[in-house]
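Left out: one protein chain. Kept in place: all the others.
As written, the chains take the letters A and B, and residue 1 is the first residue of each chain.
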Amino acid sequence: MYKYIMSLFRQISRVNRLQLLSGCMRSISSSSEPLLDLSVDGQGIAVLTLQRPPVNSLNLELLQQISQSFDDLAAQNCKGMVVTSSLPTVFSAGLDIKELYKPDIKRLNLFWSNFHNVALKFFTSEFPTATAINGHTPAGAYALAMLSEYRVTAKGNFTIGFNDTALGIVPSTWIIELMRHTMNSRRAELAATASTMFSPSDALKEGLVDDIADDKAEAIEKCKQFIKKFNNIPKWTHSETLRKTRSIPLETLKKFLAENPNQMTESVMKKDTQDSLGVYIEMMNQRKRQKTT
Amino acid sequence: MYKYIMSLFRQISRVNRLQLLSGCMRSISSSSEPLLDLSVDGQGIAVLTLQRPPVNSLNLELLQQISQSFDDLAAQNCKGMVVTSSLPTVFSAGLDIKELYKPDIKRLNLFWSNFHNVALKFFTSEFPTATAINGHTPAGAYALAMLSEYRVTAKGNFTIGFNDTALGIVPSTWIIELMRHTMNSRRAELAATASTMFSPSDALKEGLVDDIADDKAEAIEKCKQFIKKFNNIPKWTHSETLRKTRSIPLETLKKFLAENPNQMTESVMKKDTQDSLGVYIEMMNQRKRQKTT
Partner (left out) sequence: MYKYIMSLFRQISRVNRLQLLSGCMRSISSSSEPLLDLSVDGQGIAVLTLQRPPVNSLNLELLQQISQSFDDLAAQNCKGMVVTSSLPTVFSAGLDIKELYKPDIKRLNLFWSNFHNVALKFFTSEFPTATAINGHTPAGAYALAMLSEYRVTAKGNFTIGFNDTALGIVPSTWIIELMRHTMNSRRAELAATASTMFSPSDALKEGLVDDIADDKAEAIEKCKQFIKKFNNIPKWTHSETLRKTRSIPLETLKKFLAENPNQMTESVMKKDTQDSLGVYIEMMNQRKRQKTT
């Protein structure tokens, strides 16, 4: 905890320190160990850095902290938020498979409701959001990136995409609609069905990301430049217009939750899906053992 | 008025003169001063030239005359219509802000119903329509251009785009859907939220226009070439197919009007929007004064 606070202090500008401490910091530290770092620069733009080694898997607690960050930044009248990762080669591995495999049902329901809550907060955010991708970004991690308004990837030897079908998982309809919105509809079909993963330059060409940068620092800077475009646009005008251009994925998500808020739990608990996840986890464990030997 | 009729006589082909005079001319002159020029060439293709200096703002009367032109041209069994501007550097400044700021409510309701009426006439036109852009085309002016089926821009030192959010105005859902239809969905989001204005060549690259020409004359000629593509296609087949490919923005507009035909009035009368418009008008007035000094 001490280390986290020190790192935060080094990163945030002097002017925002007290504000941050009385705002978001308190809430994070009161709930559990911080799995992310939140700092606000002198111009009021926040950087949310995922820091849950080894691969920033999105578990219940991390999702809760992302959700809380939206509230804290809104309370601070923040100008915008850039999401990135503290890890050198991974942005995030996506949803934490341990939450999905042989789960406690009550916790699994809570996990999904927090994931959907984070999605709704991105869709209806009162400040602009962007993602600075600095490493591997598969499945749920790319869904998180799509939820923000703008994506800049660093160059590097990693891949970006939405590969749920390779794990035997059928993507939620609202995520499909978000892909159709982000990429060309036809190319979204190819990418989603075949679980295609793209290099940073191909991701740019196919529209998965909006810009490419030499490194993480430049990617964050480009995200901040994007956010500054809204300096002279009233906040409400921006968020209402964004909500309207994204009405299809947003309304699909709302309808999905209204029909049955726990349908993702039911879907994941299917025998076939549990079996697929079991095979995948076993494969991962074998790799680890091989590396250790 | 005399000048207008003379210019019309010079422009229209001999063969269409009497027809025009007994058709559209009468109706325009009977309502009020002509704010547009309508001529039909020897092949039955009309050119509608906006001429309301200094910047072709779309006020109530101009919208009424555009609407009337559709009826007149349909009665003449016209082959198609090209919209352009008589001004050297401006296609149109968009909706006349004077109609929106501290308005007479009854006139404002009439203004919006005429704007929506023009939109419906483009969506359901029985002849193909195209726009030859020859100067600045922001906000409502670009909405007008999107309503036509084909857009050719002249080269030049001006910009094209939909910048409502910069004025504190949230675009109507049906205009958002029309942007999503015209551009890539994702790029439409970026352009609409950030009020991005594009140079002619960038507008071509992003899909805001379909072709680029050396000057206004060539832009009009390219629009006419587009219209001639439909020479051998039955009119009803063309208009029905167009209506189907544009079903999303069209149905969104119909639903919008069915819900509450005066919701644009209510939206514009919000204090925040009136304040934004006031600031904008004051800014414009200051610029004028600076130029005069």
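The working rule: contacts are C-beta pairs under 8 Å (C-beta built on N, C-alpha and C of every residue); 3 or more make two chains touch, one makes a residue touch a chain.
Model, not experiment: these values are computed from the prediction.
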item: Among A:Thr193, A:Asn232 or A:Asn285, residue touching the chain not depicted; value: A:Thr193
item: Option from A:Pro34, A:Gly140, A:Pro171 or A:Pro200 whose C-beta touches the chain left out; value: A:Pro171
item: Sole contact to the chain not displayed, among A:His136, A:Arg151, A:Arg180 or A:Lys224; value: A:Arg180
item: Residue of B:Ser39, B:Ser57, B:Asn184 or B:Ser276 touching the missing chain in the full complex; value: B:Asn184
item: Selected from B:Ala75, B:Ile233 or B:Met284 as touching the chain missing from the view; value: B:Ile233
item: Footprint left on chain A by the chain that the document does not show; value: 164-166, 168-171, 173, 176, 179-180, 184-186, 188-190, 192-195, 272, 276
item: Residues of chain B (touch criterion as defined above) contacting the omitted chain; value: 128, 149-150, 180-185, 207, 210, 229-230, 232-234, 236-238, 240-242, 244-247
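Keep this in mind: only the chains that are shown with their structure count from here on.
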item: Separation of chain A from chain B, taking each centre as the mean of its C-alpha atoms, in whole Å; value: 41
